[in-house]
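Complex shown without one protein chain; remaining protein chains in place.
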Amino acid sequence: MTPAQTIKANLTELSRQRANRRKWVLYAALLLVALIAPFLAYPVFLMKILCFALFACAFNLLLGYAGLLSFGHAAFLATGGYYTGYVISQNSVTPEVGILIGTFAATVLGTFMGVLSIRRQGIYFAMITLALAQMVFFFYLQADFTGGEDGMHGIDRGHLFGLIDLSNNLSMYYFVLAVFLFGFLVIQRTIHSPFGQVLKAIRENEARATSLGYNTDAYKLVAFVLSAALAGLAGSTKTVVFQLASLTDAHWHMSGEVVLMTLVGGVGTLFGPLVGAAFVVTVEHQLSQSALGDWVNVILGLIFVICVLTFRAGIVGEIQKFMKSNFK
Amino acid sequence: MTMIFGVPAAAFYGQLLLGLINGAFYALLSLGLAIIFGLLKIINFAHGAQYMLGAFAAWLLLNMLGINYWTALFLAPLIVGATGVLVERFLLRRIAHIDHIYGLLLTFGLALIIQGVFTNWFGVSGNRYAVPEALRGGMNLGFMFLPYYRAWVVVIALAVCFGVWFMIEKTKLGGYLRAGTENPALMQAFGINVPLLVTLTYGFGVALAAFAGVLAAPIYSVAPGMGANLLIVVFAVVVIGGMGSIMGAILTGLAMGIIEGLTKVYYPEASNTVIFLVMIFVLLFRPSGLFGKEA
Partner (left out) sequence: MKTMKTVLTAAITAALGVSSAQAQISDNEIRIGYLADMSGIYRDLAGPNGLEALRMAVEDFGGSINGKNIRILSADDRNSPDVASSTVRQWVERDRVDMVQGLIASSVTIAATRVINGTNTLGLVNGSAASSITNEHCTPNHIHWAYDTYPLANGTAAAVVAEGGKDWFILTADYAFGHALENDVRNVVEAAGGRIVNTVRHPLATNDFSSYILQAQASGAQVVGLANAGGDTVNSIITAGEFGLTQAGQSVAALLLFLNDVHALGAETAQGIQLVTGWYWDMDEDARAWADRFYERTNARPSMVQAGIYSSTMHYLRGVEATGSDRAADVRQWMAENPVNDMFAKGGYVREDGRMVHDMYLARVKTPAESSNAWDLYEIIRTIPGDEAFRPLSDSVCSLVNQ
């Protein structure tokens, strides 16, 4: 290696380190904000954001990294919620056990739906997931245990591990935050693992990935099931927070809403879904309580259109692009 | 009395006929979707809203300007089709070069906007549009009472469906369209104005939706939400028929109408779900749909 090359290599290494350090500073700052947030904003509202953020992160794992647009993710959110609610109110299990069972139910459903759908691509994949989710919706509408249209109510928040009283909003918040961070880390590890690299390769060019000897269907299935499980985890946690589970979560509008969140935040970015979920939930919340209450749907539609036309990379994606081109 | 699967034969025939009539609506709507998908490769999520616009256009024409049903049958699709042309020209064209998923998302947003605006303007309860004078009443077929208007719907809808099929498959204009679907770049090289073709195609697909809306106005409540639930059923029809296949959309529309109609007799609770069940089975065994070409 010539001296010049060595210096260059060292410089690159140095800037990489610096970038890395910047990243960790950013993470630490975000964590700090998350920790003090419930003292600055209404905790129940923050928990709602975190639940939807986890849901959107799970969805983004599939769309952003495997290139699969699912139009049926509401099914997993609802499944997690209903089963958690059911075991908590019927068998009086502690919330963490309830959440585990709900997540497991969503994982099972995800495996089933995944096997049926991952062999298709693009629009067909979107449509078959939509169809399957419609059947799930029908099941929950008909099944007795869900309470049908009225929903499942009065689910006790209970005591975490039988010890910590979750009826306190602050304890509940930190628990939800922990669940979110867990889900977020799982996704972060997945994306940066060799598995995640193969997923991206499949997204870019499935035929090439196949010719390199990867069993692409197996990879996509694992991604699908993981995404379903995390969506279920979000639904389960949400049920504990709000003490109810309802058909709203199973409706196809919910599948559309998670697309909106991910799109607004930035498809295929780590923080995009978090930012998108926070944005959409806040906008909906603020609008529905304002004088513009009856225009909520119109404004959400406008956001969709503007997003697609002008900033397709989403809030986080556009910021990243801006940073890249200005602060190399 | 002869029985078919536990239902009196007369009632069975009646349900078949009603299923066919509903199927004609599905055929018209899925035809529009299929044409749009064929050339633009996008799923038009605003199709339900545009169907609703057609019904509202007819209602407004009658109540504001006193324009009757027969004129509205031409005028409403023309007006709504024109809005479709604008949507393609100023919105969809700007994203034509990127992943077609964005087209789906854009039209999804449009559907929210259109439906929301009409809800605020006209409320959700809906409005009545009277059946045109000439088509009031009905005939007794022996096994059922058939309103003349329903008979008219099935006749005109099928005529339009097959007319459009003929135009696409057998005429020169249709040839351009098919060629544009196969290879737009080559078409451009041959001096065909492909962007114009795309714009007009979208407008035409939208006009078909609006036409179905006008047909629906006298038999359903003209309400902002009338297209929203119909839409995903029609999606399923298009997927089952094979995306972009014209004849597939028409025949599947009719077939699904009948299947849904029979479900309403044997297991009515599932009548909104049965089409999705069919769709899953079809996609498992014929991934490109019943009439689609293998990808």
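As written, the chains take the letters A and B, and residue 1 is the first residue of each chain.
Quick note on the criterion: a residue touches a chain if its C-beta (ideal position, glycine included) is under 8 Å from a C-beta of that chain, and two chains touch if they have at least 3 such contacts.
Predicted model only: the values in this text are computed from it and were never measured.
Student: Touching the left-out chain: which of B:Pro132, B:Pro147, B:Pro184 or B:Pro287?
Tutor: B:Pro147
Student: For the chain left out of this view, which of B:Met52, B:Ile168, B:Val265 or B:Ile280 touches it?
Tutor: B:Val265
Student: Out of B:Pro132, B:Gly174, B:Pro195 or B:Gly225, which touches the unshown chain?
Tutor: B:Gly225
Student: Based on the whole complex, identify which of B:Ile21, B:Ala34, B:Val80 or B:Ile114 touches the chain you can't see.
Tutor: B:Ile21
Student: Counting contacts across the full complex, list the positions on chain A that touch the omitted chain.
Tutor: These residues touch the chain not displayed: 42, 44-45, 48, 141-142, 147-151, 153-154, 169, 238, 242-244, 246-249, 284, 287-289, 293-297.
Student: Would you write out the residues of chain B that touch the absent chain, in ascending order?
Tutor: Contacting residues on chain B, toward the hidden partner: 8, 10-11, 14-15, 18-19, 21-22, 116, 119-120, 123-128, 130-131, 138, 144-145, 147, 149-150, 219-221, 223, 225, 229-230, 233, 261, 264-265, 268-273.
We take it that only the chains that are shown with their structure count from here on.
Student: Distance-wise, how many Å sit between the C-alpha centres of chain A and chain B, to the nearest whole number?
Tutor: 34
Student: Quick check on the complex: what are the chain B residues that touch chain A?
Tutor: 43, 91, 94-95, 98, 100-102, 104-106, 108-117, 119-120, 232, 235-236, 239, 243, 269-270, 272-273, 276-277, 279-280, 283-284, 287
Student: Under the stated contact criterion, what part of chain A meets chain B in this complex?
Tutor: 69, 116, 119-120, 122-124, 126-128, 130-132, 134-135, 138, 142, 252, 256, 259, 263, 294-298, 300-305, 307-309, 312
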